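Sending over a structure as structure tokens; questions will come in a sec.
The complex is shown incomplete by one protein chain, all other protein chains being positioned as in the whole.
Entry: chain A
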């Protein structure tokens, strides 16, 4: 029941792919036999506006249909949201937050309103530019949260992502390799303040 369920909240800005990342995570967890929910909170749909998306991942059927108020993990796809949105609201201290930033977790912790849990950062911009040539932070963030939350075996995750991308990018297979590379690098490069 509820005890073996992981709840994740994504914060991003419209156009950065947080919703897509939450759906890809749901898909990958589904592929490893889990019960999943992936859903966005629809607000004003415009580029740059703060958006929220959610994941529940469980070993048994998920019945609850509300937003997530006490997440185990929070993913922040856009560092500038730290000023505007209370990203650690309700975040469990046994959990963790993963932020897209070139800064270190120690540098960002003071912005997190006294959050006592683990803090991770990943430079998704750098990874994305180097692997895809453009700024798509969502796939590196996806890799980072899978690593931090230990949601599934890396091997299973990579296999599921390859299948997802093959389907999603059927008309532009040239971007599959770059996305896979972005994820692999994220798995390695996410760094944490695990005090």
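The criterion applied here is as follows: contacts are C-beta pairs under 8 Å (C-beta built on N, C-alpha and C of every residue); 3 or more make two chains touch, one makes a residue touch a chain; residues count from 1.
Rule of thumb we're sticking to: contacts and distances are computed from a predicted model.
**Student:** UniProt protein name for the omitted subunit, picking from "ABC transporter ATP-binding protein", "Nitrile hydratase subunit beta", "Pyruvate synthase subunit PorA" or "Elongation factor 4"?
**Tutor:** Result for the unshown chain: "Pyruvate synthase subunit PorA".
**Student:** For a quick check of understanding: of A:49, A:64, A:89 or A:166, which residue touches the chain that isn't displayed?
**Tutor:** The single option touching the absent chain is A:64.
**Student:** Of A:26, A:149 or A:187, which residue touches the hidden chain?
**Tutor:** From the options A:26, A:149 or A:187, the contact with the absent chain belongs to A:26.
**Student:** List the residues of chain A that touch the chain left out of this view.
**Tutor:** Contact residues on chain A toward the absent chain are 1-2, 23, 26-27, 30, 35-40, 42, 61-67, 69.
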